[in-house]
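A single protein chain has been omitted; all remaining protein chains appear in their positions.
Chains here go by letter, A, B and C, matching the order in which they are written, and residues are numbered from 1 within each.
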Amino acid sequence: MLLLIQYTLIFSSVLILVALGGCFSEHSGVINLGLEGIMVMGGLGGALAMRYLPPDLPALAMILVVLLCAIGLGALYSSLLAIACINFKADQTIVGTALNILGTAAATVIVKAINTATNPNDVSSTIQYIRPKKSFIVNIGSFEFNWFMLIALIAVVIAYIVLYKTRFGLRLMACGEHPQAADSVGINVYKMRWYGVLISGVFGGLGGICYLLAGVSEWKFENGVAGFGFLALAVMIFGQWKPIRIAVSALLFGAFRALSNVYFGFEFLQSLNIPSTVYNMMPYIISLVVLAFTSRHSMAPKAEGIPYDKSQR
Amino acid sequence: MKKNFFRREGVQSLLASLICILLGLFIGYIVLLIINPKGAFTAIMTVVKNFFTYSKPSAQAKYLGNTLVKSAPLLMCALSIMFAYKVGLFNIGASGQYCAGTCACLYAALKWHWPWLGCLALAILAGAAFGAVVGLLKSYCNVNEVISGIMLNWIILYGTNMLLTQVKEPTSPYTYPVRAEAPQALLPTLGLGTIFNNNIYVTIAIPLAIIMAIAIMIILDKTRFGYELKATGFNRSAAKYCGMAEKRNIILTLAISGALAGMGASLLYQTGFVQWECTTSSVPAMGFNGIAATFLGGLNPIGTIFSSYFIQHITAGGAYVDKTMYCSQISDLISALIIYLCGFVLFLKFAMNRILDRWEEKKRLAQASAEKGGNV
Amino acid sequence: MKKIFTVLLVLAIAFSAFAQATSEAPAAAAAAPKYAVAMVTDYGDITDESFNQTTYEACKAYCEAHGMKFNYFKPQGDSTAERVAMMEKAIDEGFNIIVMPGYAFADAIKECAPQNKDVKFVALDVSEYDLTGADMSNVYSMVYQEELAGFMAGYAAVKLGYTKLGYLGGMAVPAVVRYGYGFVQGADKAAAELKADVQINYVYGNQFFGDADITAYMDTWYAKGTQVVFACGGGIYSSATEAAAKVGGKVIGVDVDQSLTINKNYPNMTVTSAMKGLYASTIATLKAIVEDDAWNTLVGKVANLGLVSATDLDANFVGIPTGDGTQWSDSFTKADYAALVADIFNGKIVVSADTTVEPAVSAVKVQYLGNIK
Partner (left out) sequence: MDNTYAIEMLNITKRFPGIIANDNVSLQLRKGEIHALLGENGAGKSTLMSVLFGLYQAEEGIIKKDGVEVHINDPNDANALGIGMVHQHFKLVECFTVLDNIIMGVEPVGALGILQKRQAREKVMAISEKYGLHVDPDALVRDISVGMQQRTEILKMLYRENEILIFDEPTAVLTPQEIEDLMQIMRNLVKEGKSILFISHKLAEIMAVSDRCTVLRKGKHVGTVDTNKTSMEELSAMMVGRNVNFHVQKGPAKLGEVVLEVSGITVASKVHKNNAVKKVSFKVRRGEIVCIAGIDGNGQTELVHGITGLEPLVEGKIKLCGQDISNASIRQRNVKGMSHIPEDRHKHGLILDYSLEDNLILETYFQPRFTSKAGFLKRDNIRDYSEKLIEQYDVRSSQGPATRARSMSGGNQQKAIVAREIDKNPELLVAVQPTRGLDVGAIEYIHHQLIAQRDDGKAVLLVSLELDEVMDIPDRILVMYEGEIVGQFDPKKTTEEELGLYMAGAKRMEVKA
């Protein structure tokens, strides 16, 4: 049971962070299908930091630097989406898809190049971080607390406050709902959308490193992040673009994901003998069914997906 | 006034695509240079050369055949995406529909031992069915087709893994080889393989895919059906207003789109070229590469034939890059870059037109002042 | 846009110049050796911490030591056609010894070998059964008796006092299955001798790398009392060690003495390792061809590599570490191990190599759990 909770929480933390990223981007009016790629790049940033930092660094410093690197690379990578979709009015779906393919390919190429440069015999795309990883973990009894659980919680609170209580949030959402209106009161739509996408890069990057740290101490970048970006997209839609609801739906989806692996720990689930594939499928099926019933009155930002063109108002 | 050659839609699309390709290759080259400047040029040339890296012409022919074998399904996926796009829909679910087609044709071939035509038909049907689901959700529940497509991709992937496990080799994660276990399901070759140095994988799949591309072009441009579908795509409300069954058209479009993707799977798996890995943990890339091929092909069925081949060509070329210096993912990187750059096609066309505008303006001014001068 | 382009162009030119300058460095070696070795990879890369990697390291080490040209080729996908493409590419580039790890090469060998009579094909793990009907006139294959190594590891674990065991396979390829079934038989044998109550959980991860999902699964095992897990499938061991580390659990390594790598990060975690002499036999084969000119003694054969001596433990192709890689104790000493090897070698103990049916057991309870993914 404890394991179920632990894995639900850690998977949910990944989903919360990435889905919040998607949420900010979409509220600014840019659909971010490239979350998967951003996660990989964020993960790469964090992993590289852990590789090069002295492993005996104090835990707090380790956490901070790793987070910063993940955030930095995630945001940098998301700017590829921003520049294409905001400044060059590219199709957001194509660019997002390209970023997903590019993310894994680029990360693999980079890690392999680094590994080979250090040791000509090492052509792997693996980065190991056994000791640095310990900085992120606090054992409370047999429960393994991961600092990312707290970070995700804080992220939800911050996202809620930023979106609904601040000037920035008001302006951001205006750009996703009615960019012409925002423009007419002097809000720079391009700038706000850039912020939205960059924030999604920040959260996506955090989610990426969180995923990498969730269960292993080394990561092979060829393997990408196995669809977590897309799952986060489902979480975001299921959460109706609202931070609190996103948190709740992330918990639900995270629980399914955890169940698919730890159902062995429950006698009755084990006796049901459902393949883990079914548990993995469930979140997607649930989202699809929910979408079918709720999309008539979709809460999606109205202007999302439409490039804003200042000259066509 | 005669239209400027560079103003033509087709010319601009071609130019834009070429720019994307060249820029993509160029950035790839830079990356290679950064990793290891020694072999960068050879490596990028290897990617471009693909089968030409073989010294014997017979081998070149054979591996041209292999590249073509893998281009056929890519072309089908690209057609799938293009068909939907022409009708205003983004079928990102092509990957899933392709996956469903894989599941259907392999299951029929290996479990039921159906003949090839039956397997092909079932693959088409499976793709169409999932396409139709997206269409139904879109037209009756207003679910965005991109979102439902993504969800279905994963559902289908997991489902396919589950079903095909029943026809899996006991000691590998792969399905039984079709060539050995179900030769009746292999597509007929009609002796086409002899052209490619007896490449056994070359089948009617390749001409079939090209015929489909032409058929799609004819349907869209020349028929009443295409007229209705495009009308629905451009303006759903107007289509409804003028009495077209706009909901049916959306469902039909996505069903056809799905059928094309499903057929693509059959055109690959029924050549016996590959086996499905029942532990596949991500949606087949074929559908996503199809997006690249579609846009690189300038949203034109004929252009798509070439772009599909090109993408497959450089992807295959990546396998020949010297592994001691670079990894084979370099070609994934380049094709991803090209897809990314395809996002800029609209801007490129806009920029071309702006350059032309300026150029014509200058010419006109020059002409005007010349005339004035003449009058004085 | 223009500016970026210009910068890139300048960079490119600068790098090209650098490339030109450096590429002239390596001079041609004295005399061209007779052989050049190419390796074609199976599923996964040469970094799979498993058979691909070991084969690669062995070939590379040998070729470097003997000044021979060596390179490896990775097929674009996991299909016979793509494997053949790479084999032909290697041949096209002048390689004349092709080393192929993995049973999946059977069809590729059947297609490629007859057309390239002057090339020597060395296959690993491709069995006689797989090669039925093949023209073997330029093919040599080695198959290992992994079931024996698995048996020894299982036997050792139970004898060392562990009663709750786990088996985590990678993908269920023949070699991995042989290890697993051997492990079960070995545990069964030891349990019968000790009259102990031994349980084994048996699962495949269906991939050759660890991730959060596999770790979570392993966590449930260790949480429910599993004491030691035989992690048998390339990088998948990282999930087992991860989970074991949390509760002080143990693991059993595979292919090589993994205590050397695992214990570096997790002291005392490795109980033992089920090893096979992939590295040694690959080197030996290359040596036989290149130095001893003994290809004739190998060609056309499928060697079944297992025990070659009842006394010289290190000469065998399968076994467990005789040094610190095994946590010897009073209940299972080096002498006990030597006796076990002798019994197997002499046929007193028979280990089934059948991968098509689950092994018969009498004393242990085995729970087969299918695949995690």
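Quick note on the criterion: a contact is a pair of C-beta atoms (placed from the backbone, for glycine too) under 8 Å apart; a residue touches a chain by one contact, two chains touch by 3 or more.
What you see is a predicted model, and the numbers here were worked out from it, not measured in a lab.
Peer 1: Touch partners of the unshown chain, restricted to the chains that are shown, please.
Peer 2: Visible chains that the missing one touches: A, B.
Peer 1: Which listed residue, A:79, A:128, A:180 or A:294, touches the chain dropped from view?
Peer 2: A:180
Peer 1: Given the full complex, what residues of subunit B touch the hidden partner chain?
Peer 2: Residue positions of subunit B that touch the missing chain: 222-225, 227-228, 230-231, 234-235, 237-244, 357.
Peer 1: Under the stated touch rule, tell me which residues of subunit A contact the chain that is not displayed.
Peer 2: 161, 165-168, 170-171, 173-174, 177-178, 180-187, 302, 313
Keep in mind that, in the parts below, only the chains that are shown with their structure count from here on.
Peer 1: State the pair of chains with the top count of C-beta pairs in contact.
Peer 2: Looking at every pair of chains, the most contacts join A-B.
Peer 1: Return the distance between the CA-based centres of subunit A and subunit B, expressed in whole Å.
Peer 2: Result: the chain centres lie 28 Å from each other.
Peer 1: Provide the C-alpha centroid distance between subunit A and subunit C, rounded to the nearest whole angstrom.
Peer 2: So the centre of subunit A lies 36 Å away from the centre of subunit C.
Peer 1: When you check subunit A against every other chain, which residues touch at least two of them?
Peer 2: Touching at least two other chains: 123, 125, 222-223, 226, 275, 277.
Peer 1: Counting only residues that touch at least two other chains, what does the list for subunit C look like?
Peer 2: Each of 373 in subunit C touches at least two other chains.
Peer 1: Flag every residue of subunit A that touches subunit B in the complex, lowest number first.
Peer 2: Within the complex, subunit A touches subunit B at residues 31, 33, 80, 84-85, 88-91, 93-95, 97-102, 104-106, 108-109, 112-113, 123, 125, 222-224, 226-227, 230-231, 233-234, 237, 275, 277-278, 280-281, 284-285, 287-288, 291-293, 295-296, 298, 300.
Peer 1: Quick check on the complex: what are the subunit B residues that touch subunit A?
Peer 2: Per the touch definition, subunit B meets subunit A at residues 31, 34-36, 90, 92, 137, 141-144, 146-148, 150-155, 158-159, 161-162, 281-283, 285, 288-289, 291-292, 295, 323, 326-327, 329-330, 332-333, 335-337, 339-340, 342-344, 346-347.
Peer 1: Of all residues in subunit A, which touch subunit C in the complex?
Peer 2: Per the touch definition, subunit A meets subunit C at residues 2-3, 7, 10-11, 121-126, 130-131, 139, 142, 144, 211, 214-218, 220, 222-223, 226, 257-258, 260-262, 264-265, 275-277.
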